[in-house]
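A protein chain is absent from this complex, but the other protein chains hold their places.
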Amino acid sequence: MHKFIEKVFSLFIRLMAFMSIFLIIFIIFFILKESLVFFRQVSFLSFITGKIWRPVSVNPSYSIFPIILSTIFVSLIAIIIALPIGIGCALFISNYLDEGLRHFVKPYINILSGIPSVVYGFIGFLVIVKNFEVKLAFSSGESILAGGILLSIMILPFIISTCDESMFNIKNKYLTTSQALGVSKWYMITKLILPTARRSIIASIILCLARAMGETMAVMMVIGNSPIMPKLLSKGQTIPSLIALEMGGAQVGSLHYHGLFAAGLVLMLLLLCINIILYFLQRKLNF
Amino acid sequence: MDTIININSLSVSFNNKSVLKDIDLNIIKNKITAIIGPSGCGKSTLLKTLNYMTYEDQFANINGDILFNKINIKEIPKEDLRRRIGLVFQNPTPFPISIYKNMVYGPVYYGKKDKKSLNILVEEKLKISGLYDEVKEDLNASALKLSGGQQQRLCIARALSVEPEVILLDEPCSSLDLKNTANIEKMLKNLSDDYTIIIVTHNLSQAKRISDYTAFILNGELIEYGETQELFTKPKDERTQEYIDGIFG
């Protein structure tokens, strides 16, 4: 009897595990397949370097260079804003708060990561975009900068939790030794905690860049969605928002449709490149 | 003398690193056999091999035969073998469920469903391990609430609950204090009337106190095996003498 149950259960588990892995591999190949169709008609180079995305006009043009640039641009702005604040806040939590307060503050910060991106988009639209227009008198509040600011808020909790964890461990490990030498807290932070935590700082950058570049809703609602060359205060369009807005309208099987898949593939390749670059950077920093 | 386990030229290696070399050992029924030797000499691997644990390690390479009641253990269904040869680990491993459920965990698996006979079994085995009087009020309490010594006795009682013929103990007292160690040693002495016990220990005086036979293993080789009295008083091998005298290990 037990033998039988064991057989059935192990068979079930193996089957399900196999199915999951098969499904994932299938998804990856599916995306590859759908996008590679596109590159038979449009060269990869002209796709990523050309400047005009005009899929539905009489003589269509399929190039997403400005869109790729916007995607990277928005994410970089987000990282540039969020990183100093995030690291500072992580230092604050791990070094300046006592144990009890820490247990209260950490879940509080994690609330940020639980808010859905569409809600961020909503608040960003009403607060950031509207203030840009009303208080700062920009012609259009919907801009790359607005997207960057909004994204920076969204990635803050990830930077903070990744950095805080390792900083807290480092502090606990060396605090007494360091104090015994009579050095002050800020000295320990600059000479010990920041250098030792750089691996997790880099890890958090990878994580956040990937999240920022793949983010759809929040960015889409504040960035204006026009595929032009991005400037800080101009509108722009990112790859995810391009897919979200145009996929539903594109005829399945058309070049436009495959072009959107190809854009998705480019996004995934970008993420892969970032991961690889930062992987080697991290290995170089290893000591 | 009846032998229950015969080990014939057993060699075990992990990733081509030899751990046991050509071991021949006959374990005598209803006696306590102690296996001594410095740490890392392969004692624990020997126990795990008897219980078929090593065979499941993908890096292990095993040669030679082990006979249990004159039958090669490879021919005995794994589950049956493990029921008949119990194993208790170095650190207590109580399951994170109640004491009672710990005790009936195995028996229920082997088809004992009747509440009454389960209760009798639990009481009997807990009495053997000397734990019954300490926990009888509170059988439904979590086993994790017991002290370390109690937990280890529970683990031995749990190993007994499936009516094994042989019990393997891997340094069962190394994490316990003197009083608990004495309790367990007393219990093992009593058990040897009905069970064959093989105990790995690096505590020489413990081996001397409780075992009938002792095997000395060094660097994966069986150096000497014989009656405990003889091995400790008149060892035949120089290295055994050195080990007993505390020169290494």
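So that you can tell them apart, the chains are marked A and B in the order they are listed, and the count of residues begins at 1 in each.
FYI, a residue touches a chain if its C-beta (ideal position, glycine included) is under 8 Å from a C-beta of that chain, and two chains touch if they have at least 3 such contacts.
Keep in mind that, in the parts below, contacts and distances are computed from a predicted model.
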item	value
Protein name, per the UniProt record, of whichever chain is missing from view ("Corrinoid protein", "Ion-translocating oxidoreductase complex subunit A", "Polyphosphate kinase" or "Phosphate ABC transporter membrane protein 2, PhoT family")	"Phosphate ABC transporter membrane protein 2, PhoT family"
Chains in view that touch the one left out, judged over the entire complex	A, B
Touch with the omitted chain, as defined above, among A:Ser20, A:Thr49 or A:Asn172	A:Ser20
Contact set of subunit B toward the excluded chain (per top definition)	51, 53, 58, 78-84, 86-89, 91, 93-97, 105-106, 109-110, 155, 158-159, 161-162
Hidden partner chain, residues of subunit A it touches	2-3, 5-6, 9-10, 12-17, 19-21, 23-25, 27-28, 30-31, 34, 84-89, 91-93, 95-96, 105, 108-109, 111-112, 114-119, 121-123, 125-127, 153, 156, 160, 184-187, 189-190, 210, 213-217, 221, 240, 243-244, 247-248, 252, 260-261, 264, 267-268, 271, 275
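Just so we're on the same page, only the chains that are shown with their structure count from here on.
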item	value
Cα-centroid distance, subunit A relative to subunit B, in whole angstrom	54
